[in-house]
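Please read through the structure below; I'll follow up with questions.
Just one protein chain is left out here, and the rest sit where they should.
All chains are identified by letter, namely A and B, in their written order; residue positions are counted from 1 within each chain.
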Amino acid sequence: MLTLRTGRLAAWVLGALALVFCAASWKLGYWIKGAPGPGLLPLGTSLLLAVCAAFLVRAPGLPDEDPGFGKAPLMAFALLCAYGLSLPWGGVVLPSVVFGTLWMRLLHKRPVLASIAVSALVSGVGAMLFKGMLRIPLPLWPAIS
Amino acid sequence: MTSAIDLLMYGFSLAIRPENLMYAFIGSVVGTFVGVLPGLGPVATIAILLPLTYQAGSPLGAIIMLSAIYYGAMYGGSTTSILMRLPGEAASVITCLDGYEMAKQGRAGPALAIAAIGSFVAGTLAIIGLSFVGPAFARFAVDFGPPEMFALALLGVALCASLSGGPPLRGIAMALAGILLGLVGVDTMTGVERLTMGSFNLTGGIELVPMLMGLFGLGEVLHNVAVRAGAVPLTTKIGKLMPTRSDWRESAPAIGRGSLIGFLIGLLPGGGAILGALISYAVEKKVSAHPERFGKGAIAGVAGPESANNAAATSSFVPLLTLGLPGNAVTAVLFAGLMIQNIQPGPLMLVQHADIFWGVIASMYLGNLMLLVLNLPLVGLWVQLLRVPFWLLAPAIVMIAVFGTYSLRNNWFDVGVLLVSGGVGYLFRAAAYEAAPLAMAFILADILDTSLRQALLMGDGGASIFFTRPLSGTVLAVAATVVAVQLYSYGRRRRRQGA
Partner (left out) sequence: MKPRIALFAAAAAFAAAFAAVPAHAQFPERPITLIVPWAPGGSTDVSSRALAKAAEGALGQPVVVVNKPGASTTIGMADLARAKPDGYTIGTLSSSSYMLKAQGRDLPYDAVEAFTYVSYYGDNLIGIAVLNEAPWKKLADLLAEGKAQPGKFKFGTAGVGSTQHLTLEALMLATGSKFVHIPQQGSAGSMPALLGKHVDFISEVSVWAPFVAQGQARLLAVSTPKRADAYPDVPSLGELGFDSLRSVQAIIGPAGMPEPVRQRLEAAFRKSLADEGFRNTMKKLSMEIVDLPGPEVKKLVQGELQRATGLVQRMKATGG
């Protein structure tokens, strides 16, 4: 368990967003040739957000905050990322089966064969639903070129 | 008035023809289905089905079916919001707040039932409005210019902060972050790239639906992984299916108010259904005898917004059918559907195509009834989903969300948005930051920005235009009151705690 104040981390994330967007909208220009520019609203908003974040970083935590991040959700998020990265070149079927199997195996300790079978069934039904019935041009298999 | 009733009767004589009844039924079923499926919303579905309607026998049948898909999706959209905190449709984000909490308490049945019944009542009331006062109200939509839209969007952002139960500052900060993220992409007014950090894929902006599904649905999945890293079902109990007497007492007035709010807001261009649901939620929280129960499973927090989004979906047909002005993406696709069927939507439609106009309206009465009959028995089926063990449900939710996201624009980048939003959603969930204000403000950002600059241009760079126009001035005054009341009551609560 990684112990840290999750509430404070969220406040820092919001603050960082405010600072990055503040710089970017300053460059856009908030008033150009007597007319409001594209940076007007983002500049105002990000300044306000920066002020809010400054207060939130120092504010005391709430009782319903998680005390930190467990290993399980971090691993789950890593799986999500790997799944997302493999999709554009792997088609949807194979990455989905691998993703489902790893999820059930690593996070929930299901038997290997059952994990493969169930993931294959879920991705097969999903592919049929979207590609077969709804005619979405979903690439099923790896692109061979 | 009699003539309107005569015309409506004429519409019914068309709508009850077997083939038109069948089209309304197919549309209702398909609509419910795509509403339930995360990602794939009514816009994408109608666009996919549009070519099929070229061959449909009559233009009326085609339009009946396409409209039924739209209001059917509003029924289905709440299902996954309540069961899995996964908004099936953008307009049902608000339903996640109390609907999912109800499901966690074993009250998924009443939540789903009240959503269906509220949708039916609101849909029917809105169609009555559409039949009898629609044309008069269409002018109202046009009178809403940039200053008025800005004032309304600002009111929406002010209400966002009230969505979170915690300190208002957290809600305000999330709403501000939502505005910023909503502005990413090419600025439609000047064509300049904004806040894209040099990413070409971001020039089109962050797609709303993948972001919502990630923030709420996947964030919740990750949170559950953390809470119960075992094979425990999402909810352990299912409980009663139908609402109790006290549920009814709380929901009935909420449904009535939600219908009225949804009908009026739905007439306006832009985020009608979503803004209607947001305002309805805020109103219910304000008038409730137990505002502290909101966000913890208050049934009025499901009944009001669900009614409002259905009423808004119906009333968005008013500007389309009476003026030929599509106010949102769905009615824009329907506009194309009408054009392909050789019907020019516009001010002459009532005269030139009275059969279509009244036939579609009459079919909406029937379609809403079909949806109620279809959806109430489904409640029993949907709650069975809660029996699916988490080890199976979690990867299945992820896969279906991925497929659904790709189907929106046939674009892998959106799938990346979905997954990253999942991580961000988990962070905020763990830190007890409510994501709903961010989502709402994200949706309103575009209206806020465009109308602000349009209004400033109209007023030659001065801000006085916001206050000198009566409609805009009034709405701004309401927004200011909302903020003042919030800060005052929070301050009072804190002083009381401090004392």
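Keep in mind that, in the parts below, a residue touches a chain if its C-beta (ideal position, glycine included) is under 8 Å from a C-beta of that chain, and two chains touch if they have at least 3 such contacts.
Since the structure is predicted, the reported quantities are computational estimates derived from the model, not experimental observations.
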Visible chains in contact with the missing one: A, B
Contacting the left-out chain in the complete assembly, out of B:Pro345, B:Pro395 or B:Gly416: B:Pro345
Touch with the omitted chain, as defined above, among B:Pro168, B:Pro291 or B:Gly324: B:Gly324
Given B:Gly204, B:Gly239, B:Pro253 or B:Pro291, the one touching the chain that is not displayed: B:Gly204
Touch criterion as defined above, residue of B:Asn224, B:Asn375 or B:Thr450 at the omitted chain: B:Thr450
Full-complex contact with the absent chain, from B:Gly166, B:Gly239, B:Pro269 or B:Gly380: B:Pro269
For chain A, the residues touching the chain missing from this view: 33, 93, 113-114, 116-118, 120-121, 123-125, 127-128, 131-132, 137, 140, 145
For chain B, the residues touching the chain missing from this view: 43, 46-47, 50-51, 54, 141-146, 185-186, 188-191, 193, 200-201, 203-205, 269, 319, 323-326, 329, 332-336, 339-340, 342, 344-348, 409-411, 446, 450, 454, 457-458, 460
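By definition in this document, only the chains that are shown with their structure count from here on.
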Mean-CA-position distance for chain B and chain A (Å): 22
Interfacial residue positions of chain B with respect to chain A in the complex: 37, 40, 45, 48, 166-167, 169-170, 172-174, 176-177, 179-181, 183, 187, 189-190, 192, 194-195, 197, 218, 221-223, 225-226, 229-231, 390-392, 394-396, 398-400, 402-404, 406-407, 410, 412, 415-416, 418-419, 422-424, 426-428, 430-433, 445, 448-449, 452-453, 456-457, 461
Chain B-touching residues of chain A, taken from the complex the two chains share: 6-7, 9-11, 13-14, 17-18, 20-21, 24-25, 28, 34-42, 45-46, 48-49, 52-53, 55-56, 59, 62, 64-66, 69-70, 72-73, 76-77, 80-81, 83-84, 87-88, 92, 96, 99-100, 103-104, 107-108, 110, 118-119, 122-123, 126-127, 129-130, 134-138
